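Missing here: one protein chain of the complex. Every other protein chain is in place.
And now, chain A:
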Amino acid sequence: MTESPPPVVEMRGISLAFPGVKALQDVDFRLFPGEVHALMGENGAGKSTLIKTLTGVHRPDSGQVSLAGEDVAFSSPGEAQQAGISTVYQEVNLCANLSVAENILLGREPRKLGGIDFPAMRTRAAEVLARIGVHIDPGSSLGEHPIAVQQLVAIARAIAVDCRVLVLDEPTSSLDAGEVAELFRIMRVLRDEGVAILFVSHFLDQVYEISDRMTVLRNGALVGEHLTADVDRRTLIAQMIGRDLGALEAIEDAAEKHQVEGPVLVRAEGLGKRGAIEPFDLDIRSGEVVGLAGLLGSGRTELARLLFGADRADSGTLLVDGKPVKLRGPRSAIAAGIAFSSEDRKGEGLVADLSIRDNLVLAMQAARGWTRPLPRRTKDQLVEKYLKALDIRPANPDALVRTLSGGNQQKVLLARWLVTEPRLLILDEPTRGIDIGAKAQIQQLVTTLAAEGTAVLFISAELEEVVRIADRIVVLRDRRKIAELDGSTGVDEVVELIAGGAAPEPEKVVS
């Protein structure tokens, strides 16, 4: 791709903050006509926020968006679409009960005599479908077609208007290899017509196959913009999960690496679940911090959920203290002393409309059963202790959890499990989307807990963090456990493992 034409989209100095989170900080982004541009970054890096700022869902706090050289400020997705920016989201959001043609032209149906001109609509839809080489009956009902075809119809809908910029947010996550190839063929057709395509995917192979250029974000900040041909996988991954030097300096490196001896607390033997994670073996000892490293979708969360009984394993056994334990659900895991703090704080962690107090004691109360309420005084003591220990603000037990900032919410969730005094604490992305201060406090806490004899399974997309904190690192790739390294391993070595198995890369000195 040449750089001769001016960019069709240019975003300069975009910043956007949500309560407690700086979602985007001074991000520059440009998109040229006739290119496929991949937006890269781990979860929480700010990809979706940037897209939503472009498509008018969010208004940036500062910064300027310009389209074809003109400054624009969209106040709704509709306005962005009018201006030629169409978006296809991860989940197909079309109406399965309507026909293909109706879906493509919904809201802009050709009219005749005050009614909808159905023949014209079908003709128009057929034209659009033909443009991307999809041959299906426009009159057929959308629901009859497989998801992959529905996805293509969504793209047809996006380009049925005069579309200069097409945003594809993880369009391939539910497609198989053949369907992805078809999607890519269509993307190339559109690209050659001069449409600028913004593509988000967590699959590196696909990114390398289709994209011409990429922009990497991390923690809401721009890391770099490269031509895809100029950057190898290892560099890319290092940039995505990379080295947060600021955070490093801020955090006192209290995590002393040590080989933890002693009896195995939890052992997984061939534990696995089809479609989630392939059977794996894993030992976790008391007082040990085990880090899980891997890209999004590598099976990190799935592994954790099996250990906690949140999902049921379909193979293998789990042993606690050397005795096999049958996990029928979270309750049996909790009874065995296992706690799990989910990565999805809002969806699976906190009960937003209840107070800090209720959220703190929820797990312990649930374990006691409703007939044995915690005495008010015990409750107050616990709450006071953990509000202070974790520095939760506001320190008001009656404050509703949904009014708290991300970092404080995370601390409440952590405190809920600490109250139960677990023997194994599974932390899935405990530091995602929270500020540096809270992050440092949580890392410190993990170290302290381990020193006191708690086993911790620590999952984070930030490799630096995992490497710094873990006594042992388990590496996952493509839903498989591929390696187990000791805690002194360097970031680069882990990056290599995560990226490994991919196309041959130029030799590089491991520092």
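Following the convention adopted for this analysis, contacts are C-beta pairs under 8 Å (C-beta built on N, C-alpha and C of every residue); 3 or more make two chains touch, one makes a residue touch a chain; residues count from 1.
We take it that contacts and distances are computed from a predicted model.
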item	value
From "NADH dehydrogenase subunit M", "Simple sugar transport system permease protein", "SirA family protein" or "Glycolate oxidase", the hidden chain's UniProt protein name	"Simple sugar transport system permease protein"
Touching the absent chain when the full complex is considered, from A:Ala221, A:Val260, A:Ala352 or A:Ala399	A:Ala352
Positions on chain A contacted by the hidden chain, ascending	308, 310, 329-331, 334, 340, 342, 347-354, 358, 362-363, 365-374, 403, 416
